[in-house]
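All protein chains but one are shown in place.
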Amino acid sequence: MTAHKNIAVLLLTCPDQPGLVSRIADFVFKNGGNILDLDEHADPYEKEFALRLAWDYSDFTIEKEDIASEFAKLAQTLKAQWRIQFREPPLRLAVFVSRYQHCLLELLWRYSLNEFPAEISVIISNHKDSEKIAEQYQIPFYHYPIDAKIKDTQEKKELELLKDHQIDTIVLARYMQILSKRFTEAYPNQIINIHHSFLPAFAGADPYRKAHQRGVKIIGATSHYVTADLDEGPIIEQDITRISHKDSVEDLIRKGRDLERLVFARAIRLHCEHRVLVRGNKTLVFE
Amino acid sequence: MTAHKNIAVLLLTCPDQPGLVSRIADFVFKNGGNILDLDEHADPYEKEFALRLAWDYSDFTIEKEDIASEFAKLAQTLKAQWRIQFREPPLRLAVFVSRYQHCLLELLWRYSLNEFPAEISVIISNHKDSEKIAEQYQIPFYHYPIDAKIKDTQEKKELELLKDHQIDTIVLARYMQILSKRFTEAYPNQIINIHHSFLPAFAGADPYRKAHQRGVKIIGATSHYVTADLDEGPIIEQDITRISHKDSVEDLIRKGRDLERLVFARAIRLHCEHRVLVRGNKTLVFE
Amino acid sequence: MTAHKNIAVLLLTCPDQPGLVSRIADFVFKNGGNILDLDEHADPYEKEFALRLAWDYSDFTIEKEDIASEFAKLAQTLKAQWRIQFREPPLRLAVFVSRYQHCLLELLWRYSLNEFPAEISVIISNHKDSEKIAEQYQIPFYHYPIDAKIKDTQEKKELELLKDHQIDTIVLARYMQILSKRFTEAYPNQIINIHHSFLPAFAGADPYRKAHQRGVKIIGATSHYVTADLDEGPIIEQDITRISHKDSVEDLIRKGRDLERLVFARAIRLHCEHRVLVRGNKTLVFE
Partner (left out) sequence: MTAHKNIAVLLLTCPDQPGLVSRIADFVFKNGGNILDLDEHADPYEKEFALRLAWDYSDFTIEKEDIASEFAKLAQTLKAQWRIQFREPPLRLAVFVSRYQHCLLELLWRYSLNEFPAEISVIISNHKDSEKIAEQYQIPFYHYPIDAKIKDTQEKKELELLKDHQIDTIVLARYMQILSKRFTEAYPNQIINIHHSFLPAFAGADPYRKAHQRGVKIIGATSHYVTADLDEGPIIEQDITRISHKDSVEDLIRKGRDLERLVFARAIRLHCEHRVLVRGNKTLVFE
């Protein structure tokens, strides 16, 4: 997409008013930045303005560590919610996985091809199955078995580990444990799940069986941010595939795997490129 | 698809056992029929056999009106549920419509191109808006305004009208009234609805608004047989289209119209070609 | 999409350099405009910048008729190719049609629902078949039969007619005559065709038959600007549908009709909303 190295990304929403693009673009231009990509949207019904702006800050007259505080002055006058992020250093990811490995493998394969700008810093699992794969990719692997009794203790250890590894984002690659509220609230809009249905249809357990029972003609997969409400968080990406009455539940599982892998990978890429802005329970995705 | 005129179609399900295809094909062959299309499926889990068989009965040694009773003897030994239908005369359709005309217009356009083997015998509406269109296509139009007080009386009149016109199948082209249980049970698996969501997501009223609120990345449309449970009947066909955060509810309505038209038309075509077999609350669609 | 009435749209390309967005946005802001939509793209390989900017000019301090000449000063310093267009008055369209009416009917139906901001000013055909439809929609209809001998004379008359009706854009709704070079050059990037294949596959005559012969598993439709080279102009929109060996050429024609209608309608909408920028033989489509 780009050969630029020093990329800053601003994601911002605020009440709509004239001159917003001009004033924000000016902040970048006047300080020596070069705009690489600007996408904005003004919702004419809710009078809300949203913007994603990526710029090259190689010749910026503001020091990298001061950019946010400088921009804050402008943001305040706009009553904006915003964040500025940098491509370097890349986001640090922790992958949680249980027994199914297809999402993990897909991720590692794309990682090895540099398909998304992030570093997979650690793999965490409640099973030992993926230890060897982690080893092949030379990524630290941690095994935290979970059952009802020890769940609380284990989660605490996991949270500490995440802190130690300075993890920015957690991706749940078909991780079959429900995270506690404490856990999800520690990483707001920073935990990405892949659910094997076209949400909001077939939330909860066993969606392929439910889809088979209902006799739908299309199945889907959904990647979303995790909130305290299971499968109810902001949706990042979805996709579907056609099925027929000839498909058994096992066929749905097989066909669904391909969906899960692609949808999960696309969501992670969008997140790591700072293209996703959460407002309320919805996302704005700047593609 | 075919130049054949005298087409009979058998749709059948029964417990699986060896020799089913052979015995059924033999019934057709031995009596002088020519098989045009045979599709079958044996569910290895539920041990259920399902089959669609179309044949040319031009040289059949059994009279058309006796075919069903003759086949019944074989069917009994198989413990089969089945029906035999003929392409001629085509099914007689009644179209119910309210204010939105896109599904009606789509249907009439395809009808004028002979895209599906049926006769649109009558158009019924609770509004007068479509009277002129009906006139253009020289199809009888009946206006039955509905409100809570007169609904019962009006439905009775409609049912009588349907009987008078010897209607086989009712298609609800965005008809905004809920049919009574008496009505739906009078035409089991013979009433086709188009719902403007990807069922089971967003059943009930205002699905585009709900989809917008939930922030899904894909919207859909579903055509299904109408049962006493609103939006819960067997699904015949579904399709989807991608949306983004830039789409307002009005955009979803516009994009959804295209989906509704296509999905509804495909479902009606499948039904009229006798390609849909209902088992429980699911359909088997032999494409 | 918007309730705004006074919308101006700038489409621009120029060599990339720092400050472009800021300077262009400033032009709008400083003169009292309100940016509704801005999308830009800087190609890091070809060092080319492209932008679409829509703004509300209700309170603009520059008179509408002077906007272009004022902007020209800035554009010159940027070495830009550009145009500014207004939503009001809408583009004036001429529809050319031959015998197949599905694209014409689709267009008229969407027109009656105000799906695209344009006025269909005239329908022109080499056959009389569509005269009645034109009448229903109260659109002037002109019949210009074409054969090799009179083609040249007829085209001249058509060009005059287009001039009289102040036509901006010509849409070829399955018009089966090849336009002369003189004709296509009179309306550069203002003639939109629908070709019934996935270009560049199966250019020229009879694409469904060719697709059937080649045994492809997917067919498509392509809407493009017409240039002197048949089926070689800049592509605006494409879409596809799956087929199987069971589909005859007639089935492809039927399935293809649905594609043609949708792709053609989408291309016209994109064009009329001034979302299409032509560079060389390619389009940039700002969706």
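Think of it as A, B and C in the order they're written, each chain with its own count starting at 1.
Criterion: a contact is a pair of C-beta atoms (placed from the backbone, for glycine too) under 8 Å apart; a residue touches a chain by one contact, two chains touch by 3 or more.
Every value quoted in this text rests on a predicted model; they were computed, and no experiment measured them.
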Exercise for the section: Identify the residue among B:Asn34, B:Gln190 or B:Ser248 that touches the chain left out of the display. Expected result: B:Asn34
Problem - Option from C:Ser112, C:Thr153 or C:Ser248 whose C-beta touches the chain left out - result: C:Ser248
Exercise for the section: Check each of A:Ile62, A:Leu105 or A:Ala203 against the chain that is not shown and name the one that touches it. Expected result: A:Leu105
Completion exercise
The missing chain sits against subunit A at residues 1, 102, 105, 109, 113, 115, 136, 248, 250-251, 254, 258, 262
Practice task
Just the residue numbers, please: which parts of subunit C touch the chain that's not shown?
Solution key: 41, 43-45, 50, 198-202, 213-218, 220, 234-240, 244-246, 248, 281-285, 287
Practice task
State which residues belonging to subunit B touch the missing partner chain.
Solution key: 1-4, 18-23, 25-26, 28-30, 32-42, 44
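One rule holds for everything that comes next: only the chains that are shown with their structure count from here on.
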Practice task
Starting from the Cα centroid of subunit B, hunt down the chain whose centroid lies farthest away.
Solution key: A
Handout entry: Centre-to-centre distance between subunit B and subunit A (centres being mean Cα positions), rounded to whole Å
Key = 41
Handout entry: Whole-Å gap between the CA centroids of subunit B and subunit C
Key = 37
Problem - For subunit B, residues that touch 2 or more chains besides their own - result: 248
